[in-house]
Every structure is written in C-alpha cells, then in structure tokens.
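One structure, as structure tokens, below. Some questions next.
Only one protein chain is missing; all other protein chains are in place.
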Amino acid sequence: MSDAAATSSRTIRGLLGATRGTNGRLHWTDVFTYMYLGFGVLLMFGPVIWLVLSSFKTSSALLEFPPTFLPLGQIEIQVEGYDDPLPLFEATLEDGSVKQLAQVRRIGIMSQMVDPENPGETIQVPINRRTEVREFRMALENYRDPLERFDFTRYLYNSVVVTVVATLVTLLINSMAAYGLAIYEFRGRAAIMLLVIGTLMIPITVILVPVYLVVTSMGMINSLWAVILPGAATPTGVFLLRQYMLTIPRDLIEAARMDKASEWAIYWKVVLPLAMPAMAVLAIFSIMWRWNDFLWPLIVLNRSEVYTLQVGLNAFQGELDVQWHYILAMTVVTLIPVTLVFAFLQKFITTGIASSGMK
Amino acid sequence: MAQQSDQTTGDRLASLAGAPVRLLFRALDPLFTAIQRGIGTKRMPWIFLLPNLVFFGLFVILPLFINFFYSLTGGTQLYLTDRPFIGTEQYGYLLDCEAFTDPQTCREDRFWKGIYNTLVFIFFQVTFMVLFSLITALILNREIRARGFFRAVFFFPVLLSPVVVALIWKWILLRDGILNAFLVSIGLDKILFFVSPEWSMFWAIFVSIWAHMGFYTLILLAGLQAIPPDLYEAAEMDGTSKERVFWRITLPLLWPNMLVVIVLALIKGVQIFDEVFVLTGGGPGTATQFIVQYIYNTGFTNQVQNFGLASAASVVLGVALFVLTMAQLAATRRKDDV
Partner (left out) sequence: MTGTFKRLVGTSALALAFSAGSALAQTELRMTWYNDGIEGEVMQGLLDRFEEANPDISVVLDVVPYKAIIESLPVQLAAGEGPDLARVTDLGGLSQYYLDMTPFISDTEYWQTSFGPFLKWLDPDGDAINGFMTQLTVTGPYVNKTLFEQAGVEMPGDGATWDDYATAVNEVAEKLEIPIPMAWDRSGHRVSGPAIAMGAKMFDAEGNPALVDDGLKAMAQRLYDWHQDGTMSKELWGSVSGSTYLGANEDFANAQVVMYMSGSWQIPQFAETIGDAFDWWAVPAPCGPAACTGMPGGAALVGLAGTEHPEEVAKLMDWLAQEEQLAEFYGKTLFIPGHLGLAEGGVSFDTQDPRAQHALETFAGAVPAISPVAFDLQGYTNNRVMFNALISRLNEAIVGELTLDEAYERMTDDVTKELAEKERQ
C-alpha cells in the first residue's frame, strides 16, 4: 500500500494505459484491478445472495433489527405436562443467574415460564429479561404456501410457451425483415429504416391502452397470443440484425445468385448462418424480455389458466398488506430460471453481445 | 478479430436448432420461389419485410395513431368513437404554465416535475454509467485471471427484471435493512434513504447503473478488443507515455462505441419507470417521479382514467424520443464512416 502511495502519480497513467499485464511480480495496478474486481463481485452478487438468504426467514425474523445473517428460528421444546411444544427462552432470573426456560404464556409485561427439567414449578419473568433461543432453520413455508396455492406448473408451462414461441417468432420475422433491409436496394427502404429507428425506443407503457384496444378487437384477450404477438416485431431486433448483416461480404450473395439460388435460399442458407451471433444476442434479449414481462400480461391475461409466472407469483399482493416473506421468496423463484440459463450460457452470452454489439 | 470463435458458436447453435428448423425453411422454399417467379426479384424485399410490417403496423403504428387521436379527445370513454373531440385542449393543459422553469406555476405541475426529474436523472445516470462502464471495460481488458468469470459477474444483473432489481435493493435500503445495520455497526446513525429527495435520486441512479452497466461494459469491451495491438506496440517503441496512449489511441478508437453507449443510455433513461417506481414509488413527494410515471398514473392509476391527457403527454415524450433516436442514427452513421 505504501508502495501505491509513493507512486500515486503513476496511478492514473498505469490504469488508463494498461492493456497488458506485467511479467513476473505483481504491479500495484494489478492489485487495484483485483480489488476493483473483488468489490465488483461483492456488489453485483451480494444483493442477490442477501435476497436469497432473507427469503428463508420467517415473517417475524424479517422484521428484526439488526438482521441476522442466516435464517434462524426459535427452538420449541416438548415439556412434560403441556400438550403443545413451548418456545424456549434464555431468561435472566432475579438472582442474576441465566437459565433456559420454556414459556407457557405471556400476560402483559410478565411471562410465565417453566424449567424444562423441573416442569412442576412456574417462574415469573419480565418480558424484557428474556431472549429467544434460536437455531438455524429455513422457513420453507415462504415458498411452500404460495406455491401450493397456485397452479405453479401451469404458470411455468405458460411462461415457457410464451418465451419460446415469442422468441422463435421474433427471430424469424425480424431476421427476414433485416435481410430485406440489409441486402436489397429498393425504393422505400430509407422510409422503412426511419420508421424502425423512430420507434426503436417507444416504451409500451405509454401506448398500453391503444395496444389493448387492438388486441381486444382481434379477440385475443386471455389467450397467450395476446402476450406473444404484440412484442414480436421489435424495432430493436430488426436494427441489430440488419446492422450485423451489413457486414456480410456481398461476394457470397452474388456467388449464390450465380448458382441460381432463390432469394429465400440465400436468406436461410447463406445469410442466416453467418448472422448467428447477432441472432443469438437477439434470442437472449427476447428470452429476457418475455420472461420478465409483467405489466402487459397483467392487463391482457385475467384467467388463471393463462397466467404467466410473473402474473401468478404476484397474485398474492393484496390491497393492504405487504408480505415481504412471500415477496422475497417468489422473487427468488422467478430468478432461478434466468440464473440457470445464465450459468450455462454465460460465456456464450457475453461473447455474443461483445462481438455483435450494437454495430 | 474474434470472428473465428463466433463462427464456431454460431455453427454450434445452428446445429443445435438443427434439423427441424432446416426442414421448415426447406419446406417454405417452393412457396417463396413461386412468389419470386411471380413478382420478380426486385419486389422480393417487400415479401421479406411483410410479416414484420404486418405485426409492426398492427401493434406499434396503429396504436401510435390511436394514441395521437386520443390526445385530441376528452372524457373517460375507452372507445375513440365515444369520446368528444376537443382539438388541442389537452396539449393546452400540459403547456399551461406561467413560468416553465417553475412547475408550481403550471396547471399540470407533475408533468413538468416529471420532465425536470427525468432530465436530472439522465444527466447523472448517463455520465456515471459511461464512466463506470469504461473503467470496468478497461479493467476487464487487462490480462487478468478468470476474465470470463468477471465479465459474467458484471453482466448478471442485466438479466434481472426491473421489478426484481428494485425489490432487491429496496430490501437492502429499508430502515431496518442490512445497509443501515452496517451503518449502525460502524457507529453511525441509521439513514432513512427514501425520505430524503437527494438520497432517493441517488439510489434511483445507482440502482439503474447497477442493473444495466454490464451491457454497456460489453459494448465498450468489444471496442477495446477491436483496437489493433500493433498500434500499442508501435507507441511503446516510440516511448509514448501510457497517458498519451490512452488519450491519443484508446479513446479515439473507442469513440464510436462510446457514442452508441451514450445514446442508448440516454434513450433508456428517458423511458425510466418500473425500476424506480418499485424502488422509491416516485417519492418523497414527487422527487423521483419521472415522465413515464406521470403518463401511467394519469391514464391508469387515477380513478378518472384520463386517456386524453396521458396520450398528449406521451406524444410529447414520443417526439422527444424521436429526436434522440435520430441522434443515434447520426451517431451510428458516423461510426460506419470511421
């Protein structure tokens, strides 16, 4: 560290110019690099891990301050002479000794306790002189209760269907359009490009009602098509694919034309395989958008058999009651598939985006 | 370039999707060949555009038109034909201000507050997004161990839904959340983050950077990796200082990617809604209430669902976005020239 201070003037320079590591001993910029990366890991993963840990806590444990790191639950023990198990406390008695006692009941600010080893005699302890005895325990009911209440597999099925079909439709029609816009020169192309780019980033939130009207008049309310179709013709996808296809060498296409290949064949045999990295990026984005979509499905799907996971898992959110223990648990449930996809395809995803980027 | 490895990933995916897809395309071949014969090769691009244009027209262009006509009507009826035509009255309401710099003097004070809040948000968000993406990209571009892993780490939050992102952070930032527990443990007082307008704005910006930074980092990283190494080698031989190398080689060659990042971040910033809405609820007061939230509240959450006014506001937003996307067009044009 003192080394770093001594060479502080080189700090910025070293970092900014650094493209290659040093051979042999660790340069201080390497130290900085790994500190930055270490902090990055903590910052990016930490919140998610905290969410997962919290989701296993009971609703009363969630209210505690300071929060415990691991989910804990109060120990309950069976005491002779009592039918139900009693909660165990650590009580400070009047003589100053500390003893583990089981609570029978609480009256006002006093609690009636018994010694599990000597259940005959009850002891009065003020409630502020006892603390719960706890052990590591996961509140699985946070997951079980809501999942039991819903037709979880049905929602999962719907979500998968929506995600897969929507992504396939998006890939097909977007790549066709991108092909048309990238490979041909024709009148009207500039106008179409303007249209695509102009609407590139209109958030669906602001045209929710008109889109709903269109979907209603097509009779698609409460069918999965109402979620699949409206987002299929993404300007983002067309734009991304077209920009990538522009980089494909024209000679290849001309050569195919010489061989009397049809335009359709050129599209799917020549251009599409070459555009695969960009297609993969669009596929990932499409999967992400569709899987996470909440606002739109909430409006067009109001029958439980067509709910997607995002709608179904939020259905327990009432008018007057914020139940953090369920919210956290259900958030974790929606996270799992995305994380799994990411874990398996991580390298593929990141290199795909990096290489096709937004050219 | 990394073209070689992409090729193989592409192939792998293609073979994965494999036979059924190929079969489908092959089956469609006679149809399209027939069409091509019928209308001639010259008109084929329209055939390729057709499916996309149909969907696009139905679910984007048509709604945009309906939206525009909504903005010229009043009342609370859903169907356009039931709504009285009132001309540009709704726009008049939006623009009814004594002084445009002071939302308090406006009839629709929340519309203008939304605009100003959005401007503040995108200024800081875009600045710091670019800055941190750049630093992260530079670091990931060094020869480090487990680069793939670290690259993935920064990208992970990009996959989360806005609602999930906001919930995760809200849970951390609550009064009895873990961040306050940390502050108390090092002897500080608890901070009620969502009561202070400045803190709320700070966290709104922080969280959106946290969630999206990975994407922009990758774009910049791609740019960095595309810079030919011989340029650096030549500079090193000339004994050019590393600082100079950064300003004279790295930054200029990275500029096209930077521009894409800036414009994309700007557009995303103008649209900011659900993330912040779940995180801060737009509060305290109206300190983090943005323009899209104003539109959503006006059209949806209020008991009187005022589609007319909401549409007028969204037309105004649409025009702003159009200008921004045109800027992107100009930017990408310039990039192609470079």
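Lettered A and B in written order, each chain numbered from 1.
Heads up, the rule we're going with is that contacts are C-beta pairs under 8 Å (C-beta built on N, C-alpha and C of every residue); 3 or more make two chains touch, one makes a residue touch a chain.
Predicted model, so just to flag it, every value in this text is computed and none were measured.
Trainee: Identify the visible chains that the left-out chain touches across the whole complex.
Mentor: Among the chains that are shown, those touched by the missing chain are A, B.
Trainee: Among B:Thr41, B:Thr88 or B:Gln104, which one is in touch with the chain left out?
Mentor: B:Gln104
Trainee: Could you tell which one of A:Leu172, A:Met220 or A:Ile253 touches the chain left off the display?
Mentor: Per the contact definition at the top, the residue touching the missing chain is A:Met220.
Trainee: Quick one: say which of A:Trp50, A:Phe89 or A:Tyr212 touches the chain that got left out.
Mentor: Considering the complete complex, A:Tyr212 is the one touching the chain left out.
Trainee: Which residue numbers on subunit B touch the omitted chain?
Mentor: Within subunit B, the residues that touch the unshown chain are 74-79, 84, 86, 104, 107, 109, 175-176, 192, 194-195, 197, 200, 280-289, 297, 300-306, 308-309.
Trainee: At which residues does subunit A meet the chain that is not included here?
Mentor: That gives, for subunit A, the contact residues 59-60, 63-65, 105-106, 108-109, 127-128, 149-150, 161, 165, 209, 212-213, 216, 219-225, 298-299, 302-306, 311, 314-322, 324.
Everything below uses one rule, namely that only the chains that are shown with their structure count from here on.
Trainee: Averaging only over C-alpha atoms, locate the centres of subunit A and subunit B and give their separation in whole Å.
Mentor: About 17 Å separates the centre of subunit A from that of subunit B.
Trainee: Considering only the defined contacts, which subunit B positions touch subunit A in the complex?
Mentor: Touching subunit A: residues 1-3, 5-6, 9-11, 13-14, 25, 28-29, 32-33, 36, 41-42, 44-49, 51-56, 58-64, 66-67, 70, 78-79, 135-136, 138-139, 141-144, 148, 150-164, 167-169, 171-172, 176-178, 180-181, 184-185, 210, 214-215, 218-219, 221-225, 229, 232, 241-243, 245-246, 250, 257, 260, 264, 267-268, 270-271, 273-274, 292, 295-296, 299-300, 307, 310-311, 314, 317-318, 321-322, 324-326, 328-329, 332, 335 of subunit B.
Trainee: Using the touch definition from the top, list the residues of subunit A that touch subunit B in their complex.
Mentor: Listed in rising order, the residues are 12-21, 29-30, 33-34, 36-37, 40-41, 43-45, 47-48, 50-51, 54, 63-67, 172-174, 176-177, 179-181, 183-184, 186, 189, 192, 195, 197-203, 205-211, 213-215, 218, 229-233, 235, 238, 243, 262-265, 267-268, 273-274, 276-277, 279-280, 288, 291-292, 294-295, 310, 324, 327-328, 331, 334-335, 338-339, 341-342, 346-359.
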